[in-house]
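Following this message is one structure expressed as structure tokens.
Every protein chain but one is kept in place in this view of the complex.
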Amino acid sequence: MRFFEYEAREIVKQAGIPVTDFGFATSADQAREIAERIDGATVIKSQVLTGGRMKAGGVQFAETVDEAAEHAEAILKLEINDHVPRGVLVDPRAELEHEYYAGVVWDGIRKQPVMLFSDMGGIDIEEVAEKHPDHVGRAHFSTLRPLSDFQAKEVIAATGVTGRPLTRITPILTRLAELFLERDMTLAEINPLGELADGSFVALDAHMDMETEARPRHKKLLEDLGVGSEETRQARESTEFELAGEEVDAMDHRGVAGNVTEFDGNLGLVIGAGGGSLTLFDAVRAHGGDPANYCEIGGNPSVRKAAGLAKLVLEKPGVDKIAVMMSIVSNTRVDIVARGVVKACLELGYDPAEKIAIFRVPGAWEEEGFKILDHYGVEYTDRSVSMHEAARRAVEKIPSSA
Amino acid sequence: MAGTFIDVELTDEARDDAQLAQELEDTCPVDIFANREGRTEIVEENLDECVLCEMCVVAAPPGAVRVLKLYDDTSLER
Partner (left out) sequence: MSILLDENTPFIVQGITGREAVSLTRECLDYGAGAQVVGGVTPGRLGRQVHGVPVFDTVEQAVEHHGGPIQGSVVTVPPAFTKDAVLEAIEHGVELIVIVTERIPRRDTAQMVERANEKGARIIGPNCLGVIVPDVIKMGGIGGPAQDASKAYTPGPVGVISRSGGMTTEMSSTLTAAGLGQSTAVSIGGDAIIGSSYAELMPLFEADDQTEAIVIYTEPGGRMEAELAEWVRENDSRLPIVAFMAGRFMDEMPGMSFGHAGTIVEGKEDTAAEKIARLGEAGIQVAEEISEIPDLVKQKMGATA
């Protein structure tokens, strides 16, 4: 879950890392107040969860309070990559001697976090790592033992930084690494970390991503920041269809019938489980099909939930038929899924034999499931028909995508 | 009213057995039976959730409870 810059800076500040005297505003008037308090040149930055805001005009420089308010007004209205800004950050403009980079990420191969540092800040770290590898220092660190400053010191010194900057940045990188673990981040980045004329350092921009699974552990922080539990902060905002999918999944606690993602095709998909859904979605597209949605069924959901999901997909505008397909199931029951999708058709006044292009869910209780499908005349297959072949047959039944 | 796929039948005698009412309510994993003041009531909206576990059939005296599978006209009973 990604944080806005103003939130990320607050998190950094709470960890004892110096930041500028910035303010967050949701109106031009608020921005003016902050600029008055700052009493000098300012930078107005759009608060959006997407990249490229500099290029899009989402970052503006102001000399006067009036200018700051004007820029705020304009930026608040400016959509960037379809994202409406949450507000603007008003920042005192700092004269920088030098820009550094400090970051912490997970290394899934070593299964440890890794600290990163560069004396070439302000630009993308991946670019620096590629073009100037000797300007990037890195070190893995333990998740069990407390950090000691020397670990950060070594990483910084490896880039050739010495003197006062070395001793001043060391505790900052250590604190960033500590906050990364304490706050269950998947990314914690200060870029740039600015060196001011007086030799002090401030975090001028920060990027933080918290692991979604860990949110319950950080209720207090999220509350303080004003992050609502309904804010998923996905890379793409949820559509109404996707929110309706979440509601279906929340109907009861048995299994999963959700993780719905909207696409704009005409073949509705009722698919599962995790890996099976990925495989089947690819398979439908490989055969020229145009999926209306992605979803996942797993963990043996109730008939009610399976029916809710199937109904949601069937009612989506433009959906012609649904394909009900899964990899071999062992926990989820075939007959329960069959009941769910048949019921969805019946309740919407459709003939299941007409609306269900194919049913390919082999595995636990399949004999019972097949009896149900026989009764309603739905085309089904057992495991001898591959997932890709089933997808092909489903696509074939959609007239317009032939 | 029956479900789309499942119906459950009880003999009148079984329906009025207070002890059985509690037993059935406790037994069914998908809450198809409710004990209403010593009488068994079938919770219609849950009928289609039946997992065919036969536990209700086993918990009741022979012939007392039948679980009907409406899609193939067979039933679970003893």
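Per-chain residue numbering starts at 1, and chain names A and B are given in the order in which the chains are listed.
Everything that follows uses one rule, which is that a contact is a pair of C-beta atoms (placed from the backbone, for glycine too) under 8 Å apart; a residue touches a chain by one contact, two chains touch by 3 or more.
Fair warning: this is a prediction, and the values are worked out from it, not measured in the lab.
Within the full complex, the chain left out of the display contacts the shown chains A. Summary of contacts with the chain left out: across A:99, A:154 or A:184, the touching residue is A:184.
If you put the hidden chain back, the residue from A:143, A:200 or A:239 that touches it is A:143.
Touch with the chain that is not drawn comes from one residue among A:16, A:57, A:274 or A:377, which is A:274. Residues 106, 108-109, 111-113, 126, 142-144, 181, 184, 186, 211, 213-214, 216-217, 234-236, 259, 261, 272-279, 281-283, 285-286, 294, 296, 298, 326-331, 363-364, 383-384, 386-389 are the ones on chain A that touch the missing chain.
Throughout what follows, only the chains that are shown with their structure count from here on.
Residue ranges on chain B touching chain A, taken from their complex, read 4-5, 30, 48-49, 51-52, 69, 71-72. In the complex of the two chains, the chain A residues touching chain B come out as 302-304, 333, 335-336, 339, 342-343, 346, 368, 371-372, 374-376.
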